[in-house]
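As you look at this complex, bear in mind that one protein chain is not there, while each of the others sits in place.
Chain IDs A and B follow the sequence of writing; residue 1 opens each chain.
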Amino acid sequence: MLQIVFDSLTRAAELSLMAVGLTMVYSLLRFPNFAHVESATIGAYAALFFSTTLGLAFLPAAVLAILLTAVLGVVFDKLVFGHLRDRSDIILMIASFALGIGIRQVFLLFWGPRPHFFSVGWGSALSIGGAHITPVQIGVIVTAVVCMLLFHLLLNRTRMGIAMRASADNSVLAEASGIRTERIVTAVWLLGSGMAGVAGVLLALDTQIQPNMGVAVIIPVFGAAIMGRIGNPYGAMAGALIFGFAENFGLGINWAPLLQTVGLTSADFAFIPAGYKEAVPFAVLIVVLIWRPQGLFGRVTR
Amino acid sequence: MIQFLIYLLTIISIWGILALSLNIQYGITGLVNLGHIAFFMIGGYVSTVLVILLGWPIGLAMAGGTVAAGLYGIVLALPTSGLQQDYWAICTLAAAEIVRMFFLNTTFGDPYTGGSFGVSDIPQPLHDVFSGAAYPYFYLVLSAVCLLACWALAEWITSTPYGRLLKALREGDEVPLALGKQVRSARIRAMGVGGALAGLAGALFVHFNAFVSPNYFLPIETFLVWAMVIVGGGGSHRGVLVGTVVIQTVFTSSRFLKGVLPVDPSTLGPARMILIAVLVISVLIFLPDGVVPERKRLYSPVRRGGGT
Partner (left out) sequence: MKKPRFGINRYSLLATVGLALACVSSGAFAQDTIKIGQFTSLTGPSAVVGQDMQRGVKLAADRINDGYDVPMQDGSTVHLGPGLLGKKVQVIVEDAESRPKGAMDAVRKLVNVDNVPVVLGEYSSGLTLPTGQFTNKNHIVQISIGANSPKLRDVGPYFFDMIGLNNLEGPPMVNLAMKAENAKTFATIVPNNPYGVGLEEGLCDTAENNGGKCVARVRYDNNQTDYRAQLRQISRPKPDAVFFFAYGSDATLLLRQASELGMDVSGKWFGPEMSNWVSEVSKNENISKIADGVRGIVLSVGGDFYDKEYAQPFEKAFGEKPASSFGAFGYDAMMVAALAIHDANSTDPEKIKDAIPAAAEKYKGLTGTKAVDKDGMQKNADFDVKVYRDGALHDYSPGS
């Protein structure tokens, strides 16, 4: 039971960093950015490059990688999305999808399809209350929480942050109030891509680096952002938690005692088949949206 | 070479129907369906199961697949048609993935039919009548005829008052609502009709391929259909057909580059995909209205010189 909680929190931590950036960009620029998760992949590979090829120690390599990822986010905007500002969101969506494919192929081209690893992050698991958790997992959760806190402070205590929230909420009104949207756009790209880069480094530390690592989580990341209402970073965090727990609890619930009382089975364990692992959070998402069509944290706008 | 082109044209016909069906949902009605491939999947699988497990004649089974896909569209739309566009989009994607997982984990009959093994030896219609070299031509004609029928249907829908309502919905709910139109039921019907057409494409495909498995219906397939609609110019039926041709051609003709460039396959594979991605982005940036833009239709002559 505790084990499920640990695993869920780790997963939620990794998802939340990506979902928060995604939701900000989504609401500000009004399109789902299917290349957003690739910023995580970029962060991971960049850190790998800096630490192995250039021989830096892990921490400076990771920091450099995250900065690079943040900047690249802005670069992609200038190269691709910037030219499509006045177009429909579907066009931007398709463009982002194509961009995502392109970015993945670059890593495939230069590093090949096989997984790579950092040389750090290998400790044996600690045993807490019968459940296992590795130092890396603890680090992932702590880092994510710290990032969320910093982000919260940014959003509420700085002028830039307040301007970002205003633009994300209602960009027309924000501009009318004198907030310069293009600057905000750049800031959001920097921040969102940077956070995704952090997620990538953490994910790589916890698991491994391979070209599809970003796209492997694209649907949970989107689901988390949307479940919590587009534009609401706290909603994205909540959505990430829900997804993390749904994935782990969904497969972890033992239905056998229940089924035994109805006489349907005599086995000791009956789980939802692992082949349906992704279906559980999807089902949760659909139910949540039918129940609250404006998202968990949305306001009814009728 | 000629057989390859026949194959290509058949695929373009089938995917053309798929693109048209998406256009009815998006280009006309503005519904962003990210799980469109589910209709394709249901049409194909239902037709297969009806033939293999229940012994239905193929034509009837294809019709069954079409209807099943349409029903799925309606069932999906009923509880969700009130959702805002972006939320609805992710719902459709989630639903499509659930359907795919169902087919991935379910076998039909013996443990090696269905599930991840897929279903093989799917009977082909009129296989005894046209055999050998003639069969591909027959299937191309069949697919092309279906495509033309669907195109005619789509154009007809667009020209009816219902069609105009759908187009108005694309621009936003407010005006139709203000005029008292039934917005939700219009959307549900668009999902049903669009879904049914996509189901027909699915049935055509599985009987052409004689094989089906869940891997044909990964989310990337939906995005390829979207690319066909957008590149061609969402809204214009002619446009999405051109878009289908362009996307399929780009994918196929890029395979021939290796004859021109002597590059290692490990490099060429990713390089080709990068090229395709760049091409799609370029088209989106440089051709604002798609390859064939929608013609704005005037419903009455403009009167000059004042007065209403």
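The definition used in the following text is that contacts are C-beta pairs under 8 Å (C-beta built on N, C-alpha and C of every residue); 3 or more make two chains touch, one makes a residue touch a chain.
Being a predicted model, the structure only gives us computed values, none of them experimental.
*Asks:* Any idea which of B:L9, B:L153, B:A210 or B:V278 touches the chain not displayed?
*Replies:* Considering all chains, including the one not shown, the answer is B:A210.
*Asks:* Among B:S116, B:S159 or B:Q182, exactly one should touch the missing chain; which is it?
*Replies:* If we include the chain that is not displayed, B:S116 is the one touching it.
*Asks:* Using the touch definition from the top, which of A:N33, A:S96 or A:T134 touches the missing chain?
*Replies:* Reading the full complex, the residue touching the unseen chain is A:T134.
*Asks:* If the hidden chain were put back, which of A:L56, A:L251 or A:A283 would touch it?
*Replies:* A:L251
*Asks:* Need a quick check: the contact residues on chain A for the chain that isn't drawn.
*Replies:* Those residues of chain A that touch the unshown chain are 3-4, 7, 11, 14, 105, 108, 112-115, 117, 122, 125, 127, 132-134, 137, 203, 207-208, 210-213, 216-217, 247-248, 250-252, 254, 267-269, 271, 273-275, 277-278.
*Asks:* For the chain that got dropped from the picture, name the residues of chain B it touches.
*Replies:* Interface with the chain not displayed, on the chain B side: 1-4, 7, 104-105, 111-113, 115-118, 120-121, 209-211, 213, 215-216, 218, 220-221, 245-246, 249-260, 265-266, 268-270, 272-273, 283, 285-289, 291-292.
In the analysis below, only the chains that are shown with their structure count from here on.
*Asks:* Round to the nearest whole Å and give the separation of the Cα centres of chain A and chain B.
*Replies:* Computed from C-alpha means, the inter-chain centre distance equals 30 Å.
*Asks:* Per the contact definition, I'd like the list of chain A residues that touch chain B in the complex.
*Replies:* 26, 32, 80, 83-84, 87-88, 90-91, 93-95, 97-99, 101-102, 105-106, 108-109, 112, 219, 222-223, 226, 230, 273, 275-276, 278-279, 282-283, 285-286, 289-290, 293-295
*Asks:* Sort out for me which residues of chain B touch chain A in the complex.
*Replies:* 26, 32, 79-80, 82-84, 86-87, 89-91, 93-95, 97-98, 101, 104-105, 219, 223, 226-227, 230-231, 234, 266-267, 269-271, 273-274, 276-278, 280-281, 284-285, 288
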